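Removed from the display is one protein chain of the complex; every other protein chain stays in position.
Entry: chain A
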Amino acid sequence: MGTQAKPGIRLRAVLISLGILLANIVVNGLIFLFFRDSTLNPLLTAVLAVLWGVVGVYLIYYTLTFAAEKYPDKIRGRILPFIFVGPAVLLLGWLLVLPALRTLYLSFFDASSDKFVGLANYAAVFSDRLLGTALRNNLLWVFVGTLACVAFGLLIAILADRSSYEKTAKSIIFMPMAISFVAAGVIWKFVYYYQPGDEQIGLLNAIVTYFGGQPQAWTSMIQPWNNFFLILILIWMQTGFAMVIFSAAIKGVPDDILEAARVDGSGEIRIFFRIIIPFISTTILTVTTTIIVFTLKIFDVVMVMTGGQYDTEVVATQFYRQFFMYRNFGYGSTLAIVLLIAVLPVIFVNLRQFRKQGGF
């Protein structure tokens, strides 16, 4: 009886919900315009924004579910989920999913997105010298950076596990992960700093001159080795990540297996390669893919350190240059799609793993 609501009640529910929906659109539209055009003091804007972010966004859900309550159970059960996922799905669709498709579309058009050029942009990206350098460097970043992060991470995790100050050591190695790549760029620019003359204030050049070597402009002069000095920054920042995950995995290796191996007279190195590594192999795989994905998109470090000069360009900086400085939307989109293609295997693996876990 209760679910078979009278037409009058249903009409009222529709009116109420439409009114609430409309009110939400109008109020939030006004807030949108207010924030867009506001010239208030930034602190005040921040406070208002936090207020809107917490109270306002919450109110959207509150009022919409309130409207849904007016419907009979069956209809309410259908509407409610969409109120809960609605804002997330709409934002994602507008600012991530659709743009990705539009970028794919734009990659088949010329610089000003007017003329269809087919695959010409892709042909250009893989043949043009500058873009070729970017691709080569990106491979260097992915290969060297990832390998070093994983190797150092593993080494430090093992050492920390056997040391008497594990927590402190892990904190120190992990700390660079907290700071921005821009700040890290400044830190390392100072380490690599070169000035003509005897007195070197950059640590690396001071060490080199102390041992009788010639000071160098590390990030600009010695191409293509300068790329390695940039990659070193990534290693400094990301090793902590690998280390923390490996450290947790190593603690999962059962003690009795290790003890048994020791009793049998295996050395620590043998134990490491024969027991620990096979035991944590899935973790190693996960960490490796994560760092590869991260490294593919490297941008900030190169931007701050060299701006992509001296043959240090990578795909993401070249993307920025084409899109933002040359306004070549064709090349820009194509480079973005190249990055997307590079991470596609990871996306598939993620999806398959999720299905295997019985997520749905």
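Odds and ends about this structure:
Just so it is clear, a residue touches a chain if its C-beta (ideal position, glycine included) is under 8 Å from a C-beta of that chain, and two chains touch if they have at least 3 such contacts; residues count from 1.
In the analysis below, contacts and distances are computed from a predicted model.
Missing from the rendering is one chain, named in UniProt as "Carbohydrate ABC transporter permease" (options: "Carbohydrate ABC transporter permease", "Cytochrome c oxidase subunit 1", "Succinate dehydrogenase/fumarate reductase flavoprotein subunit" or "ChsH2 C-terminal OB-fold domain-containing protein"). Only one of A:Phe126, A:Tyr165, A:Trp225 or A:Tyr326 touches the absent chain when the whole complex is considered: A:Tyr165.
In the full complex, chain A makes contact with the omitted chain through residues 32, 35-38, 42-43, 45-46, 49-50, 52-54, 57-58, 61-62, 65, 69, 78, 80-82, 84-85, 87-89, 91-92, 94-100, 102-104, 106, 156, 159-160, 162-165, 168-169, 171-183, 185-191, 193, 195, 199-203, 206, 236, 241, 244-245, 262, 268, 290, 293-294, 296-297, 299-300, 303-304, 307, 316, 319-320, 323-324, 329, 332-333, 335-337, 339-340, 343, 346-347, 350-351, 354, 359-360.
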